[in-house]
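Working notes, beginning with the structure itself.
Complex shown without one protein chain; remaining protein chains in place.
Coming up: subunit A.
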Amino acid sequence: MTTITVEASELTRKYGGRTAVNDVSFSLNKGEVLGFLGPNGAGKSTTMKMLTGNLAPSHGSVEICGINMMEKPKDAKALIGYLPEQPPLYRELTVDEFLTIAARLHRVSRQHIRKAVDIAKQRCGLTEMGKRLIENLSKGYQQRVGIAQAIIHNPMVVILDEPTVGLDPIQIRDIRALIKELGGEHSVILSTHILPEVEMVCDRVQIIHKGTMVFNGDIDVLKQQRHGSRLLLGLKQAPAQEVLLSIPGVEAIEVLKDNLFRIRHTPGAVPTEALIQAAVSQNWGLFQINPDQTSLEEVFVQLTFQDAAVA
């Protein structure tokens, strides 16, 4: 059985006359990781602020596990762990002190506070850092403290605003693994503009552009768009295009620079073998053949561009 943990309907936020977020609706099931994508200033952070009750929407509503954020903010907030863009840390405190305060403020019962702090530290790789002042930690470790703070009370929904910014590659890998792990028992909403990250950790993707949702669907849909039915072919002594077109399966040819060709083929019938055989027997000087993947960036640009064209 799937249970809906986050339900946002018709969220709209206006700053003065400018609409930062316009009519965004979505819902999230338990155990899902939702990726929130968008260029800078698209309204990702604003949407997250509204989801966590830090900002009142001009219109629309947010429900966390069926509890309305407007009507019962305290109960709704108790179910959320939130890491804002800039991790909210009291620099003059040690990691242990800060996490204890976080646990206390998030209604963790007195007997469980120490255990909760230990678990959160362990999960975020902070076990050695307990006695250090947050001020003296590196940016990456501060980010981890921020995440630890968000998961300390074992919330139903974890909302992370650009959690991997400023981390080194190894830390990024750790954090991604942690997010994956969180996705098992919690719902996670994650905003980022790093596309491979979305592909790696998210089950679902939403692309937001200029405050409006332009894509909302499974990550697989996006992946399919990526792995289109195209081949990249490199030939030193290329034959006439008609020759290539005569090979069964080949539908269209686009000539690129450096003796490269992009071949569109009929979906399902990949003409790789036929092409190689022809190339060898007729001595075309084959030096490269591989499936042509549109980068996720391109898909992203396409989606956001479509929107601009409509508007």
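Basically, a contact is a pair of C-beta atoms (placed from the backbone, for glycine too) under 8 Å apart; a residue touches a chain by one contact, two chains touch by 3 or more; residues count from 1.
In this text, contacts and distances are computed from a predicted model.
> Any idea which of "ABC-2 type transport system permease protein", "Hydantoinase B/oxoprolinase family protein", "Heme exporter protein D" or "Spore germination protein" UniProt assigns to the chain that's been left out?
Answer from the record: the omitted chain is "ABC-2 type transport system permease protein".
> Can you say which of A:K44, A:H106 or A:H265 touches the chain missing from this structure?
The one listed residue touching the chain not shown is A:H106.
> Thinking of the whole complex, not just what is shown, which of A:E10, A:E71, A:E92 or A:E181 touches the missing chain?
A:E92
> Which residue from A:N54, A:S246 or A:T266 sits in contact with the chain not drawn here?
A:N54
> On subunit A, where is the contact patch with the chain that was removed from view?
Touching the chain left out of view, subunit A contributes residues 13, 15, 46, 49, 52-56, 73-75, 77-78, 80, 82, 84, 86, 88-93, 97, 101-102, 104-107, 149.
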